[in-house]
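Notes to accompany the following structure.
Note that one protein chain is taken out, while the other chains of the complex remain in position.
Up next is chain A:
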Amino acid sequence: MGDDYPTLFRSEQMSLMQFLIPTEVAHDTVAELGELGNVQFKDLNPAVNPFQRSFVGEIRRTEEMTRRVRSFESQIQKEKDVVPIRPLYDSAPLLTVGPSAAHNIDELDVTLAEHEKRLVQMNDSYKTLSERTRELVEARHVLRETAVFFEKAETQHTDIRTSFDDSSAPLLQHDDREQQYSSTVQFDLEFIAGTIDRTRISTFERVLWRVLRGNLYMNHTDITEPFVDPATGTETRKNVFIIFAHGDALLAKIRKVAESMGATLYPIDANADKRSDSLREVTARLEDLETVLYNTGLNRRSKLLKIGENLARWQDVVRKEKAIYETMNLFNFDVRRKTLVAEGWVPTRDLTTVQLALRHATEASGTSVVPILHELRTSKTPPTFTRTNKFTEGFQTIMDAYGIATYQEVNPGLFAIVTFPFLFAVMFGDIGHGLIIFFAALYMIYQEKKWARQELDEILGQFFYGRYIILLMGIFSVYTGLMYNDIFSKSLHIWHSGWDFPEPGSNGVSYAVSNGHMYPFGVDPAWHGADNGLVFTNSYKMKMSIVLGVIHMTFALCLQLPNHIKFKRPLDIYANFIPQMIFLQSIFGYLVVCILYKWSIDWSTRDTEPPSLLNMLIAMLLSPGKVDANAQLYPGQSFIQVVLLLLAMVCVPWMLCMKPYFQWKEIQMIQGQGYVGLSHHNGGHRESTDEVLESEEEGNGRVIVEEMEEEHEQHDFSEVVIHQIIHTIEFCLGCISHTASYLRLWALSLAHAQLSEVLWSMTIEKFLGMSGIFGTITLAIVVVFWFSATVFILCIMEGLSAFLHALRLHWVEANSKHYQGEGYLFTPLSFAKLDEKE
């Protein structure tokens, strides 16, 4: 097996290996194996609670580090000015293996904690400073607005004074007294000033009015700039208010109401000088705060920049460490020998690479104890691993999406490389559209290396992942376009047509005369534009769909054969494969032969009318043995059809009964030999495990044996019978329905051709006749419209539709003939794949 090459035909052979790893080397060994990506470790402690596993402490530490790294990442992303994160391929690697590894990790831990602390401090101080700035700005507004109020009050007061003068003649003493009085009047009203949300100001006013029974004078103005909350970014608009009232009780009430409504009160002095002093003080403090704020911001940014340099590196290290410790938690710790025991699936082909990796790990770590590797014999099903490269990966994925192949069963992904694009192309056939998607795929492949590194968004990423599939789809579409003779709904006249059109007769209809020449490659271009062109193409495409469908299904059925041979199931060949094949061929293979035969006869030289094949098939099934001599396809038809029908009918009980009968006989034979089925199998299993683990103590041995018992198959006879009945019915009914299902090849290609033709005739055709500058410009616009509609509707939409239907044909019609699909995917510990998962 060693020098055989891996094939896509079957999944690779896997071996279950047991690793005995000394504890000192364990971390580095796992790191090395993770880089390699070839081992899928089994969980040897399934019954252990995740919190009780051995490496919980290390995992907690890495979790802390992950959390810190994630918080850095989110902070960097929230920054308005982009902080560049140096990409991983550009950063210097951080050593996680070898003698300095532990020291590096500890250092990283400390660094991360320190960065986090500082960042948190800076953020907090930034927040506090912003709050204070806000308060000061509000205070400044209040001071300004109240200044305006007092000035207004001043001017009003002089008016009041003059009115006083008019009404009574002031005596000198009166003047003094009045001056005193007026001066006190002006400042006898005490006031409360503050700010409140604009939305609440009217409620505030109303509440105050009611509470104080109108004994107040209130004035308010808008503050024009909104206040932005730094944490959430929301804007709030505030108003400045000033309330004049007198009496302590009233003032106290006002204060309480203001507090309850969420207003902020500011102490304002009545004296104008003192007010301007406070204004100056507030302004000065504001300036100071803004400087401090600015500096903090700068500091923070420089810190984030430094973090950004290292962020990708840290993320990588932290991810790897977590994966390593999680894997190490799956291992079993042997106390006596102080080694860790691990079990894992490795592709047999890669065993030497794994051994080399183990040796490399011990060399790198500097110890001299090499981990031991030896193979375990097991009856458990290994995981399914198909080695793909960037070309075959896409095809394998779309077939795996239906179900993972059972271990070493024939892989339909291999054949899908050609059959999938081919069936797609049958539904998509157009040279022009094929070329468009071909060039699109070519462009993506050209940009492969660059795009593989970028984070592509979901839809583009999907298209990029399938770029090779699209490439082949394009190539085959060009071929089928040549066959259908369709390029952007026009036809090509490469060779001589086989039909001549004479002058039209009196009713304007001209009947073409065949000139004996065969158009060698594809549909004759004379059919394009003919009135009954659709009649011909429909018949042609429908029959082609049936022919291709039956051949595809036969091919899929034949894929059963290698499976039966490999897994040594000769009974299945005789009981399943042969009757299925006979059933399929005797009805539908016969139909295909008739189609081809009918096409190969020159009906103008025969006396009989060409019979309708559909009616013929129905008559074959409903009234066998009776074939009308006028409508027969070939002499002796009735006899042959009866024979075929009988053959098909024989196959049904054959499929139903043969396999259950033989399995029943086998069970009788086993029971006759005096063993009870269950313990016989169990005894065999226990022997092999005891051999391997005889040096191990009871704990490990028991766990593994118990797991093996689960894999024991049931040989219950009733289940076999039921399974076979379902299988037979599914196959026989499936034959008919799947054959008809292939008609979608015709349906979609018809839709595509019609859509393309409609688009042309509705757009460019209408504007081709126009002349002059105006005509050329409109033609140019219409061409642009036509091209974009071609790309979006015909290529993308129709393309996706044909993709889906071709995939369905593979999944349902073809896979049901041979595929078991009960495997599980090989998921090795691989650091490269960790990146993809993120």
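Everything that follows uses one rule, which is that a residue touches a chain if its C-beta (ideal position, glycine included) is under 8 Å from a C-beta of that chain, and two chains touch if they have at least 3 such contacts; residues count from 1.
Just so we're on the same page, contacts and distances are computed from a predicted model.
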Complex member absent from the view - protein name from UniProt, among "Trafficking protein particle complex subunit", "ATPase, V0 complex, subunit E1/e2", "AP complex subunit beta" or "Serine/threonine-protein phosphatase 2A 55 kDa regulatory subunit B": "ATPase, V0 complex, subunit E1/e2"
Touching the absent chain when the full complex is considered, from A:A401, A:L596 or A:L804: A:L596
Contacting the left-out chain in the complete assembly, out of A:L305, A:L492, A:M544 or A:C558: A:M544
Contacting the left-out chain in the complete assembly, out of A:G308, A:P347, A:P371 or A:G522: A:G522
Sole residue of A:L356, A:I494 or A:V513 that reaches the chain not shown, by the stated touch rule: A:V513
Chain A, residues in touch with the chain not shown (by the definition above): 5-9, 387, 389, 392, 414-415, 417-419, 422, 426, 479-480, 483, 498-499, 501, 509-514, 516-524, 526-527, 530-533, 535-536, 539-540, 543-544, 547-548, 551, 596, 599-604, 610
